[in-house]
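The block underneath contains the structure these notes are about, expressed in structure tokens.
Just one protein chain is left out here, and the rest sit where they should.
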């Protein structure tokens, strides 16, 4: 058990055992970001979807997402995960206010709620983040695809979004007035 | 350590040791509610502030708040904590959308950020909740005071709000158009 | 021409000629309300759609809507139009904050934008309003239908919504987390 008093060389990071144990005790707080390219008037032109290996081994599409670490402000967590998933030259423009466009709830059992995460009960603060630079997906992401709202809303793409996130995409595009 | 496979008779509830350990590992997710009385046009007439014993033993004012338990939907957590703090006949009207008016971040060290919680790193989804019935504070709350926005914004009251929540009150009233 | 100095017996109301002239000069401000029935946790159970004669003579579905009159606060306009369209015993619960879930823009030419109003350039502040009483549509509304979100999102219903308001309905339900 980590002591709260001894400085942690990797604060916020947990061992696999600790993370598993924690996941059985409390909902885990995430930030999630839908990357977008905007025109000069702020209208969404494209939505960025990551292609990555899912927990089942199959390929799946997803958004930028990651845990908020212990002691980490939400804005820092958002920027850290954007850099992790989009690379160092994406130049994401974090929103001026911290209010998410929705709060996404993921429960472990598929089918109970529209969105699920078989690993855990997770609660994600979901943001739309404008990206102005070049994206270079790192880590486990294989590719970042930029799609128009119409392309992104196609049934095939919605189906490929991991954990029921097709609903989250529709919520993001509805919020942006880009549903159709 | 609780097993994730054995059904838990009190799901979500943790022993003191487990809670303390978890608090050292991840930010703890809370819901927080500012109770209000509205007139027939939806304008805020009064804000409800709880008076309770603070963690230091002194009296302090606060809002309705509590943890989101493992496996518990946000709306259920919000209603459970409203009933816990306001009693069974308050008849809170939960908002139709789950987007909070702000996300409040509490860090353990006072002074680093406007709001703090010496016990933990907590992140609270903050809502305004209209209350139409009779409130009967339970548990550790001594009293519920209904104040007009002007009264609530007095320096004395703002100072009595626990953990720097005077800022949260001002944010809530700004959101409601009741600052000036 | 009405003088701004002589008290107007029907403030805000304009003759047909004045209204037509004004519509050619400035965008006309509207409020629009999507009536909903909520369960005890605030989740939407049903959406209310008005059936009325459209401007073309055909039957069409719509939401509660109407102009904001000169000198009239937005909340008053919202309540007045709710009473006009839902009757005196609907008991609408106006939201505590005046921020709309979206701003709907209607231009005169169909096809240019998703939503249109052949009479005018209109800008509507769009709200979700919980209704707890009995609705008794008045004036030109023939009927109020309560539909589940799933029913309301059927292609047939979306198509029947006047002026492209199927988009507005999807935005409202996305905002409420009731899309999926």
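Letters are used for the chains, namely A, B and C, taken in the order the chains are written, and counting of residues starts over at 1 for each.
Here is the rule we go by: a residue touches a chain if its C-beta (ideal position, glycine included) is under 8 Å from a C-beta of that chain, and two chains touch if they have at least 3 such contacts.
Predicted model, so just to flag it, every value in this text is computed and none were measured.
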Option touching the unshown chain, where B:57, B:111, B:155 or B:180 are the choices: B:180
Absent-chain interface as seen on subunit C, which is shown: 1-4, 14, 18, 21-29, 67-74, 98-103, 105, 107, 113, 121, 123, 125
Subunit A residues touching the omitted chain (full complex): 36, 38, 40-44, 75-76, 79, 93-99, 101, 128, 130, 175-177
Subunit B residues that touch the omitted chain in the full complex: 102, 114, 164, 166-167, 170-171, 174-175, 177, 179-180
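Note that only the chains that are shown with their structure count from here on.
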Centre-of-Cα separation between subunit C and subunit A, whole angstrom: 35
Centroid distance [mean C-alpha coordinates] between subunit B and subunit A, Å: 27
Interface hub residues of subunit A, defined as touching at least two other chains: 102
